[in-house]
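One chain of protein is taken out of this complex; the other chains stay put.
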Amino acid sequence: MNTNIHISAAPLNVQSCIDWVLSPESGGIDVFIGTVRNATKGKKVVHLEFEAYEPMAISEMKKIAEAAINKWPVHKILIHHRTGSLNIGEIPVIIAVSAAHRAAAFEACRYAIDTLKQTVPIWKKEVFEDGEVWVAAHP
Amino acid sequence: MNTNIHISAAPLNVQSCIDWVLSPESGGIDVFIGTVRNATKGKKVVHLEFEAYEPMAISEMKKIAEAAINKWPVHKILIHHRTGSLNIGEIPVIIAVSAAHRAAAFEACRYAIDTLKQTVPIWKKEVFEDGEVWVAAHP
Amino acid sequence: MKVLAFGIAKEIVGGTSIDVNAGHITVEELKTQLEGQFPRLKQLTTFMIAVNGEYATTGQIVKQADEVAIIPPVSGG
Partner (left out) sequence: MKVLAFGIAKEIVGGTSIDVNAGHITVEELKTQLEGQFPRLKQLTTFMIAVNGEYATTGQIVKQADEVAIIPPVSGG
């Protein structure tokens, strides 16, 4: 299998993701790691909550991984997403791509995170000290 | 310090590189990991040897990191390069970039590895079963 | 027809799923019916309908036995 798709309520492990995509044919790996930042538009974030429509999210993540493998000469692609409550500095998403040459790894990784944010049914709620908001819900 | 530049004869550690660039303001980290692949143009590689003109290599790597920080809104950038003899699957280079938004992290990371390969005085010898060659030395 | 709700849609409809008195209608008709029942859906940037785990087109027919879900604007990653 060249794709590895996972949704987990437990913390994601960067090293094991990198170990999984590494292959003897690979010359480079690009890894994108999303991290929970402490502020949005200057407002202090206390924590984030992620909710997934899990079977559909897995299916959409698989489509992204397969499209990337068809579009670029990459060896392996992994997409892991976290659910539940995450504190500042924790990791909601890891995307790792291995390829013989770096250009394909960079481009496929960027494609995967950009597309994930557009199509995968996962929702993020930002919790502030004085309220909370579902990101992107309202214009 | 927003930059972390290192040349080492000892194995590079991906996790500690990621830990170093992570900051509470960061929303994303892009990491490029070079890996030794088992073949070049179809010819089986036994191992690679990397040699650096170390003080100048450090200075050129610092220039790249500082240029990236001036050019993109990134928080931290780390460039670690290995020297000596490396086997298949080992890691010659790690570049990690943190930023509030992913576009800057991806672009700065790509710039850093592309520029490193053009300007940093480090040389790679590919050792095959029946000979060896300094990469890019001859037309 | 049971309709799943996620994210802000869960808060708007008041639960993780609702029963909608409909069957064998188009996605567009279902969206209109949902907006009538829950006007706050109209304030969303957009919302999509998924049928059996796939994004549905507006003219697609929804049947009683389908797994139907309201998909408000996604924000993963």
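As written, the chain order gives the labels A, B and C, with residue 1 at the start of each chain.
Simple rule for what comes next: a contact is a pair of C-beta atoms (placed from the backbone, for glycine too) under 8 Å apart; a residue touches a chain by one contact, two chains touch by 3 or more.
Source: prediction; values computed, not measured.
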Among shown chains, those touching the left-out chain: B
Chain B, residues in touch with the chain not shown (by the definition above): 34, 50-53, 55-57, 59, 81, 92-93, 113, 116-125, 134-139
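Keep this in mind: only the chains that are shown with their structure count from here on.
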Chain nearest the overall Cα centroid: A
For chain A paired with chain B, centre-to-centre distance based on mean C-alpha positions, whole Å: 23
Between chain B and chain C, centroid-to-centroid distance (C-alpha), Å: 48
Shared-contact residues (touching 2 or more other chains) in chain B: none
Chain C residues counted as touching two or more neighbouring chains: none
